[in-house]
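Complex shown without one protein chain; remaining protein chains in place.
The block that comes next holds subunit A.
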């Protein structure tokens, strides 16, 4: 499935909930099911700045696809990363670079996050795209 289709799927899932408490419960579940990052990648180099909680992201190529793994010490943050990873992981770097991120606004995620967390979300997306740019250069 392409990035656009996955994003539409996420928007559909979030529209099924009546209130934000349920959406948070869903994000927490997603966070708990996030595949763990290899401990050796939880280094200071892989920490994303701009988050009140710690976030580590690791990227590596699998053929022509870029695979992200990540972790956080806060579970809701992990849920947010899980959503982003679902949307962007296992895709071609150029598709990640080209992808828009409107789905974040469509599920209303940003406006329901505290300002520090919303900043963290922006930093996370930026970091995923930076990885894609770096690996695209490598592929070229």
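Please note the rule applied: a residue touches a chain if its C-beta (ideal position, glycine included) is under 8 Å from a C-beta of that chain, and two chains touch if they have at least 3 such contacts; residues count from 1.
Just so we're on the same page, contacts and distances are computed from a predicted model.
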{"item": "The complex's invisible chain, by UniProt name, from \"Tryptophan synthase beta chain\", \"Simple sugar transport system permease protein\", \"Acyl carrier protein\" or \"Cysteine desulfurase\"", "value": "\"Cysteine desulfurase\""}
{"item": "Residue among A:28, A:67 or A:97 that touches the chain left out of view", "value": "A:28"}
{"item": "Absent chain, residues of subunit A that touch it", "value": "20-21, 24-25, 28, 52-54, 73-77, 114, 117"}
